[in-house]
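Just one protein chain is left out here, and the rest sit where they should.
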Amino acid sequence: MKTFVGIDLGSTTTKAVMLDEDGAVLGRGITNSRSNYHLAADIARDEAFVEARFTLLDRALAAAGETGDEAVAFRKRLLYQLRKVQQMAQLASLRARALEEAVGARLGHHGDLVARLEHIFDVIEADWKKPRLTGVKGSDFFRDQAASDFSRCAERVADRDLKFDVLMSVFDKVIIQVENARIDLTFEGNIRTALTRCLRGEAPERHARYEAAVLSVADTPIDVARAIGTGYGRQTLPFPKESIRSEILCHGLGAHVMFPGTATVLDIGGQDTKAIQVDGDGIVTSFQMNDRCAAGCGRYLGYIADEMNMGVHELGPLAMQSTRTVKINSTCTVFAGAELRDRLTMGQKREDILAGLHRAIILRAMALLARSGGIADEFTFTGGVANNEAAVRALRQLVKENYGSRTINISADSIYTGALGAALFAVRAGASEEHPS
Amino acid sequence: MTNEAESGGAAPSAVDEVVARAEALYHDVELSSVQRWRDAHGGAKAVGYMPIYVPRELIHAAGMLPVGLMGGRGQVEIIRGDAWFQSYICQIPRSTIELALTGRYALLDGFLFPSICDVIRNLSGMWKVLFPEKYVRYLDVPQNYDPDVGGRFFGSELRSLYADLCALSGEAPSDERLRASIALYNDNRRSIGRLMELRATEPWSVPAWEVYLALYAGNLLPVEEHTALVDAYIAAARAASRPRRDNARVVLSGAFCEQPPLELIRTLELAGCYVVADDMALGRRWPEGDIEVTGDPIAAIAEAFITRSPATAARYEPHGDRGAPLVQLVRKSHAEGVVLAAPSFCDPALLEQPILQDSLDKERLPWTAFKYSENLGQFQVIREQAGTFADSIKLWSEA
Partner (left out) sequence: MSTPQEAASAKDGSMIKQKEMIAGHFSALTRAKAEGKKVVYTFVPGNITELLLAFDVLPVYPEINALQSGMRKKSGAYIAEAERLGHSEDVCTYVKCDIGMLKSGNFGPTGEKLPEPDLLLLSYTGCFTFMKWFELLKREYDCPVAMMHVPYQGDGVFTPEMRDYVVAQLRTEVVPALEALTGKKLDEAKLSEALARSRVAEDDLVAVLESAKRRPSPIDAYFGGVYYIGPIFTSFRGTEAAVDYYRTLRAEVDERVRLGLGPLTPDGAITHEKYRLVIEGPPNWTNFQEFWKMFSSEGAVVVASSYTKVGGVYDNGFRHDPERPLETLAEYCAGCYTNLNLPTRIDMLSRYVREYEADGLLINSVKSCNSFSAGQLLILREVEARTGVPGGFIETDLVDPRYFSAANIKNRIESYLQMIEQKRRNASTRAHAATPTVAPPRPAKKLEVLR
């Protein structure tokens, strides 16, 4: 089948969205951008492929009349098993490379390094094979999970003769190799193993229908008719120049597609803030971005979190407990830390100060919005900071104070806005190539 | 935060009452005192002007209330102002636009933007575009101090300004009224001069933040009322017989346009510095000395500017070097050191700071420097810096 892909290569995460010819979403993928943008783009796209095939599976099951709870449960199990197969493949690769490294010139003199590594991997593998209550997450989380499990085991097996640092140095070296290796994590390459596990104990007639549906989906050729890249690192995307669109344009169109009434978009990401005006077709008519000053960006919150010794995701919930917002004048990151400490020594409450800081960030965004042409109805808020409830509260309040009543759209999937817009551009580009006007 | 120690926590004293009145004016973002004045004067007009070198006599003689506009004093939340200015531009134009766009300046009929810097200059043009219904004028002050050249030019500028102001108010131009206005402002300058002398001789009697509030009140009050307020403050402060502290005597320099927050001024004193001279609210106290009340009044104002306007970074220094006026001020006020406080991104003040520092070094006068903005919210760093500075001066003088 013919598909269209948009890839948004951000400074921290890379996103992919795959659409069918009608512009309907087939699949999405997300991964760390790493230092290797090409690989990140490939991984995100591969994930989108996997998801797309699940979407096709839904369609195939529906066509076969399998729409009940059993089908939903089957699909869930299938995804779970596929993730496990993928992760075990990665873990196997990690083990092989680790053992190779252990006998190499650098570490060969450590007598029982190989044996201890074997032990560590045995423990991890056994653990990963166990059924888990919480779902198995996507590719991104392989590194985190492997790192935490490996270091926990390494602590146990390390001793005076073979130090923890040596074990970890092996891991640190090979995890990068594994991340940069092209391991087959595709649906079609792994689904048969996963399927076999899922079908155990399934009623025979259902067994046959499920198997037929899955295998037909696995064999369906998916052709990417057109791909469009965007994002901060887009200059390095493996696409020709005409397949690259500005992130501003993609963001505007993506927001328009998510919420067709969108007239104004605010995106507050880690590195920058954008205020965008779009017309009724999702075409950008005006935009403004923050300047060198990071005051209004997510980075500022990160700075504050460090200053308060908290996780950045904890700031919003704490600020929500505030009953009396402290007025923070300086949104300058340089001054913010000092002002924060000053206010804490004055005995002001952390939640009240945080509420003030969130308001200060949104004030900066309000200025950028005013600069781009104001806030029209409807108003769509995207980016990482849109997940922060205290920021959203401050935004709602300031919008009301300054512009009156506005419909404010926030999507839980707003991280895909840029990739969605890029994919839409791919659909349009594909269509206009077929019917040149 | 207040001077409870000094006032002993008793019933409000006379000095507290005067200061409270001035402080209420300082916090009056809505300019309600101006509205009251207008109502009381049959809807007479009011004209706003930016911080320095505007001859208020002309506005007064045209039958209008001169209103000094000195930014937001950290009391307004800036949204619209930030929309118009890049991050590398100072605060005062932001808050000034914010106040105007939120209707707080709607009761002003005219706006004067004196020559201070490129930002304030361009603000005059922005005002023309944003508020086409208002009278807006950029007032270029001469940078040539030859009475026959710069003086003549300033005279012609002032004459045309006065004609405009009279057209705005509907008053007929009158030399006699101008002279009367000059006389009233001369009274006002004399009272302020007495206050400045008092602070230089007995800074413990008149804390810097109170002096500042008393001066600030002159932005809003009719001139006679302001003169009375200053006189009342002097009398009350003298009577309060406040204790003398072992503070260092400093000159505060660089704050001629965007004003430091009141809390910053208080912080300096709490940290051990008596501010014995400064350039804050300078537009309320220029020229130095009286303006001639006989002869051509406009020529007299121009002459006063040419010969006796206080030096700031906004004015070219034709004679000697740029640092000389500051050194003179230090000597005249018997200060022991200088606090160079310039607003962030203030081109004039920051550009000349190396000159001032060099001049002070040559005179072996200690100095310390920091930047502020009118909406600064934290003072701990400045408190420590000023405290260390005051201590070092005291050690220096003991050595």
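Each chain carries a letter (A and B) given by its place in the written order, and its residues are counted from 1.
Convention: a residue touches a chain if its C-beta (ideal position, glycine included) is under 8 Å from a C-beta of that chain, and two chains touch if they have at least 3 such contacts.
Since the structure is predicted, the reported quantities are computational estimates derived from the model, not experimental observations.
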| item | value |
| --- | --- |
| Residue touching the undisplayed chain, where the options are A:Ala98, A:Ala218 or A:Val284 | A:Val284 |
| Which residue of B:Ser156, B:Thr201, B:Gln328 or B:Ser397 touches the chain not shown here | B:Ser156 |
| Hidden-chain contact residue, picked from the options A:Leu249, A:Ala263 or A:Val312 | A:Leu249 |
| Contact set of subunit B toward the excluded chain (per top definition) | 83-86, 88-89, 93, 113, 115, 117-119, 121-126, 128-130, 137-140, 142-144, 146, 148-150, 152-153, 156-157, 160, 313-314, 316-318, 321-322, 342, 344-348, 350-355, 357-358, 371 |
| Residues from subunit A at the interface with the omitted partner, ascending | 19, 22-25, 27-28, 51, 54, 79, 135, 137-138, 232, 235, 245-249, 257-258, 260, 272, 279, 281, 283-289, 291-292, 371, 411-413, 416, 420, 424, 427-428, 431-432, 435, 437 |
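We take it that only the chains that are shown with their structure count from here on.
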| item | value |
| --- | --- |
| Complex interface listing, subunit B residues touching subunit A | 74, 77-84, 86-87, 373, 375-381 |
| In the complex with subunit B, residue positions of subunit A that touch it | 291-293, 295, 327-330, 335, 338-339, 341-343, 345, 363-364, 366-371, 398, 402 |
